[in-house]
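Handing you a structure now.
A single protein chain has been removed from this complex, and every other one stays in its place.
On to subunit A.
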Amino acid sequence: MLKSVLQPLCCGAVAAALLGAPLQAQEARETVEAPNGFAWPRTPSLNFYGSPGLVDMPSAEMMPDAQFAPSVGWFAGQTRMNLQFQAMPWMSVSFRYNALVNQNPDRLFFGFETYYDRNFDVRFRLWDEGRYRPAVVVGLQDFAGTGLFGSEYVVATKSFDPKALPGRLKVTAGLGWGRFGSYGAVATLGDRPSFVGGDTGGELSYDQWFRGDVAPFAGIEWTYGKWGVKAEYSSDAYTTETRQLQSFERRSPLNFGVEYQYTRQLRLGAYYLYGSELGVTAQLQLNPRHPATRTKLAAPTPVVPRHTWAPQEEQWSAAWADSGDRRLQVRDLLAEALRSENLVLESVTLQGTVAEVRIRNPHYRSHTLAVGRTARAMSRTLPPSVETFRIVPVFRGQGLSAVELRRSDLEALEFAPEAAEAIWAVAAMTGAGPAADAAILGDGLYPDFGTSISPYASPSYFDPTLPFRLDVGLSFGASYTPAPGWRIAGAINQRIWGNVAQGRRYPSRLPAVRTDFHEYARYDTTLNNLYAERRWQPGKDLYARVTAGYLEAMYGGISGEVLWKPVSSRLGLGLELNYVRQRDFDQRLSFRDYDVLTGHATAYLELPKNYLFQVDAGRYLAGDYGSTFTLLRQFNNGWEFGAFFTITDVSAEDFGEGSFDKGILLTIPLGWLLGKESRNGYGLVVRPVQRDGGQRVAVPGGLYGTIRNAHQKSLSDQRARFWE
């Protein structure tokens, strides 16, 4: 049966591997479809606005829950960059950035060759598709602010799997107002105030919603495999583009398109629009629940029950704990076992039957996984008499929480059905508190000195002359940790290239607490930060931090923070007080004249379905008083998507463009992209416009994020990773 020649094995232990013809006899097998589990969901295609839809018109489809869809479309000198997020199964929100090129030789468009416009949309599904009933969606497009793209619509979509035709057919029809009611109107409902360019914007334009002319639109989409074909009748007259911008001639209401699903995530489209124009789109669809690459992690060493390696009764004596030497020996064994799991032993308290182990977890996103690996390392290094394991994740000297496990449970449950549920049902979580006096510190941890060299990028968005500006360079960091809870750190940035400094400046009626960022961007070598930090636990469920020095590029001073957050509580309360002074533009050691006392009281609430709601109330950098409201949707794997707005006692006129401060937050974890364990992620805060009202100082090392990640809700939500 085997005809291949045996190849000489080189070097003894080296070995053999093969990718060639399988050796095992391949049976003739019937093919059956195996269970799909959590397969990639069926996704609708998007339109030029980045919403589920036809070519330029929307449909009544919704993306799968939590879907995240960046897309770009271009036609007739108009570029639309869209970001659509399915916040709930029945609601999606989107942000759009449009660039409109003016072709009118006689007149600029609001004074610009290329006019940039920012939009927010929201869509609600009234009901889902049934057997005979179509899905129906109500949408508000560009519902706040200038309203250049303002439209409202009610749309219905029904899909069919006709026998006569392979693939799938979707039929859509709807009624539009605003832009979508501007061609072929059939009725008029009241008056619609018109768009005023150059307004400060930022306010809901509810006086326009569902007012004015109403026009019908319709279309079909046929998909087969990776291909899709679309045809529609558009009710958008493109009045602004054809008359003021003169960017194209609208000859027909009919649009046609062909789309191709290039990869699971990427869909490309080409279109013929309005009887005169060619257009293209690229649509990306990601879902936080479906990693770009699944994580790969070295298999853990299984637990070996004590009775198999310590069969004699005297081996179970707890007398070893009386010997200092023996305790040190145990610590070293444990530290070594943890090191092989990429964990750091911070300290260990050893008693005859109880051991408390404090660990640093610099590597794994999930603290539950770190706790599971620690428990197994303990089970193979601690003497048999130790039955109770207390595992405490530690961050910069603060014990975040304690997970208590019985060693017998670890031995009994590793291979049980639903082993993670089983072990979690018998695990207890409590507050950690400071380490005991008898704790033996890990060897060689203090004092510690660390350095890093890394590239950095510092973007600036939505400048009216160039919407994306960037500074890039190298960051040289160093940190010194003399004792648990203490830290001195700093970073020097050396810019290599950048164009942020050339951005357009706006006058501000408030103290220029953030709008001077161009001035700060003029310097190549800067001291980004340099500070001393002390963290400690002043009492039960309390965490504290004091930081002093050059806190960030623009501010230096002193910052104090206290957080109350019981391990099992979904509510956290924080207080932060800072006295800061504005740094000189050159970001060396000197300061400017402006100083301010700023601080906030904060309530953090973990809502069901992994939503986090945060309210901050207090005094902001420009001396304005007010509140910030933040809603974040989080995922166990580290994805975060959310939005915030700040209302302060600064009037819309004093604030300037945008009327009040607001923006979106996005974090994409590195591990999700690369399929390797990592605690890092790409974080992004995008404001439609940067003004001076409602601004806060960015103090490094805020408490809540690191502490919450090791508290009961996070640990329990990720219990599936305990045995991984």
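Methods note: a residue touches a chain if its C-beta (ideal position, glycine included) is under 8 Å from a C-beta of that chain, and two chains touch if they have at least 3 such contacts; residues count from 1.
As a working rule, contacts and distances are computed from a predicted model.
Per its UniProt record, the hidden chain corresponds to "YjbF family lipoprotein" from the list "Putrescine ABC transporter permease PotH", "YjbF family lipoprotein", "Cupredoxin domain-containing protein" or "ATP-binding cassette domain-containing protein".
Of A:193, A:275 or A:302, it is A:302 that touches the chain left out of the display. Within the complete assembly, A:412 is the residue of A:185, A:412 or A:546 that touches the hidden chain. Touching the missing chain, out of A:452, A:525 or A:651, is residue A:452. Listed residues A:291, A:511 or A:702: the one in touch with the omitted chain is A:291.
Taking the whole complex into account, subunit A touches the unshown chain at residues 1-2, 4-7, 9, 13-20, 22-25, 27, 29-30, 32-39, 263-265, 287-302, 304-305, 308, 344, 360, 362-363, 365-366, 368, 411-420, 445, 448-456, 474-475, 477, 479, 481, 635-637, 670, 673-676, 678-682, 717-718, 720-721, 723-724.
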